[in-house]
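A single protein chain has been omitted; all remaining protein chains appear in their positions.
For chain A:
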Amino acid sequence: MLKNYFKIAIAVLRRRKFFTFISLFGISFTLTILMVLTAFIDKVVGDNYPDKKRDRLLYINRIQQKGKDNMTSGTLSYYFLSHYTGMMKTPVKVAISSGFSGTNTYVNNKKIAVSYKYTNAEFWDVMDYDFTEGRPFNKQQVDNADHVAIISEDMKRQYFGDVDLVVGKYIEADNVSYRVLGVVKNVPVTSYMFFSDIYLPYTVSKADYKSKSYGGSYMGVLLAASKDDVPKMQTEYENLMKRVPVESKDYQHLYSHAKSFFTSYVDTGNEDTSGVFIVITAISIFVFIFMLLPTLNLVNINITRIMERSSEIGVRKAFGASSKTLVYQFIVENLILTLLGGIIGTLLSVIALCAINSADLIANLELTINFTVLFIALLVCLVFGFLSGVYPAWRMSKLNVVTALKAQ
């Protein structure tokens, strides 16, 4: 019986090639988009390496000053961050680090691109980088402006090749050589606040970290003693910023916030447009449209598809099919269609993720299928195939045989 349903389902799908294509395309494409999207979100938002204590952290990565005609917005200076957060009482530690910047270095006359980043010593306490060897630099080494470096595994392999241990060896960047103190697991570049190949004490930076201007290349992360202290810490920073004078008379307002991870990740740096709102709206509209199209389309196709087959329904009933059997047949047909879409969608997702991973578009980003989401998506496919088939099938099965046979 099932084999026969399968046969007729395939025959019907083949006869209506265009509609089958649209349906399958709709289902599988939606699924693929969903899988790639969730893989990204999983990795970018869900993966909490190296800032594992997120629920105790607040991120400061912008300062904005606004006047009548002009506005400046950007990352902050080391001075600003250390000076003002130094006045705060709630944070137990404050990580300060520059955004990563790129340079070149040479290994056996081969040029390699490296990114480097300056941090303070507390950075290593606030963050939970996984050290595969060695250890972070301490406050004394930072104060002495020691030429020491923490490097990523990736960097270790590229620079030193296939060796076991590299602590104590020297790595050269921008014609300065640094002693390697430790090696950490890679951070994907999408964690832009923490990604780098080489991490250096901020005191070795050539730029003047003592400059008192507000803008600079640094970001700060505040660590609270406990989760419950986070709101207090946030308010403290807000109040502190209200008292900070603007830098020049061109400006009237100064804004800087200590935000939770997600809010800070999508920060646009502009007070008037909330990044979170934009991102969430964009994702919702995207998902909604991508879910809506195949839904409507499939319901529609189902209705016309079944209507077209009223002669078949009449014949089957005349020759002994009960209404129940017919409903069953149409539902099975629909499930076959949606499952086929699901399988194609899964394959496409795997291919798309492999392609994204192997194209190395984004450094160190290893996207994987979220199996929970895949499972739920396939389940939704099934439920949905079931539902979009039930109504038309039920209606047609109730059809009087004589009417069904006449309607040709």
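Going forward, a contact is a pair of C-beta atoms (placed from the backbone, for glycine too) under 8 Å apart; a residue touches a chain by one contact, two chains touch by 3 or more; residues count from 1.
Convention: contacts and distances are computed from a predicted model.
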| item | value |
| --- | --- |
| Name per UniProt, for the chain absent here [options: "4-cresol dehydrogenase (Hydroxylating)", "ABC transporter ATP-binding protein", "Acetolactate synthase small subunit" or "Nitrogenase/oxidoreductase component 1 domain-containing protein"] | "ABC transporter ATP-binding protein" |
| Which residue of A:Leu296, A:Ala318, A:Cys354 or A:Ile376 touches the chain not shown here | A:Ala318 |
| Residue of A:Ile8, A:Ile41, A:Met71 or A:Leu240 in touch with the missing chain, whole complex considered | A:Ile8 |
| Chain A, residues in touch with the chain not shown (by the definition above) | 1, 3-4, 7-8, 11-12, 15, 311-312, 314-325, 400-402, 405, 408 |
